[in-house]
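Encoded as structure tokens, the structure appears first; notes follow it.
Omission of a single protein chain aside, the complex is shown with its protein chains in their original locations.
Now for chain A:
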């Protein structure tokens, strides 16, 4: 069977070599390929473009589900013909549109905007922590203040201790704590408020496989400035000050996983709020 990809990540194209890559995990909407230390999602979930990902047509995802299995299937990369080949399935991305997941930093971005106007409509959404997004952002949940204090701290021991309560915490394949921190990392991409120590300790925990592979992959992509399309569109809309478009991007983020989208949104709002607070102090 041969399927043609709709879109392929430039990061995937640049990274992949002529090697065998095993299927790491399978889901309803596609599968993860383990390649060069990264997980490359091949499939289609709400047409989202993911770092290192390959977007297939929805009807093709249904077709390949029976052919691909975790631990048993592996793909050989054919660089010349731009295909992934396994017995029974060829994924041809030679004609696919190429996209990049890299966030282009714009130092002119400012966090000054009415955050209630942008995020208000999601404040009652319940996160995987049990609290609503609004409750988390408003600091009504005790842990939030503690982690906020770590953002620019230099005390690595304390940061590590606190991060251990968040990394890998909660239900889901990407536990809620990891999704929340992903939101923080993206907010930091936009407004640069995290100190080096915080990121360094996060890298250490990710490196030591303190959480699931899928979360670790998420962290490393984020630290490489790679994010899915909905994030990039959110940032772009922020730059253009298009509130409606920000809302649309947020709504797409909310669709991630079971509670993942809401956990991420909580982190994003918390991070931007923090950046705004710091900005006001200047």
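Remarks
Following the convention adopted for this analysis, a contact is a pair of C-beta atoms (placed from the backbone, for glycine too) under 8 Å apart; a residue touches a chain by one contact, two chains touch by 3 or more; residues count from 1.
Heads up, the rule we're going with is that contacts and distances are computed from a predicted model.
This complex has a chain not shown, and the name its UniProt record holds, of "Amino acid ABC transporter ATP-binding protein", "tRNA-specific 2-thiouridylase MnmA", "Acyl-CoA synthetase FdrA" or "sn-glycerol-3-phosphate transport system permease protein UgpA", is "Acyl-CoA synthetase FdrA".
Annotation: of A:52, A:103 or A:169, A:169 touches the absent chain (contact as defined above).
Screening A:86, A:197, A:228 or A:260 for touch with the missing chain picks out A:260. From the set A:148, A:199 or A:251, the residue in touch with the chain omitted from the display is A:251, counting the whole complex. On the side of chain A, touch with the chain left out of the figure occurs at residues 4, 24-28, 32, 46-47, 59, 61-62, 65-66, 70-71, 82, 94-97, 121-122, 124-126, 128-132, 164-177, 209-214, 244-245, 247-248, 251-252, 254-255, 257-260.
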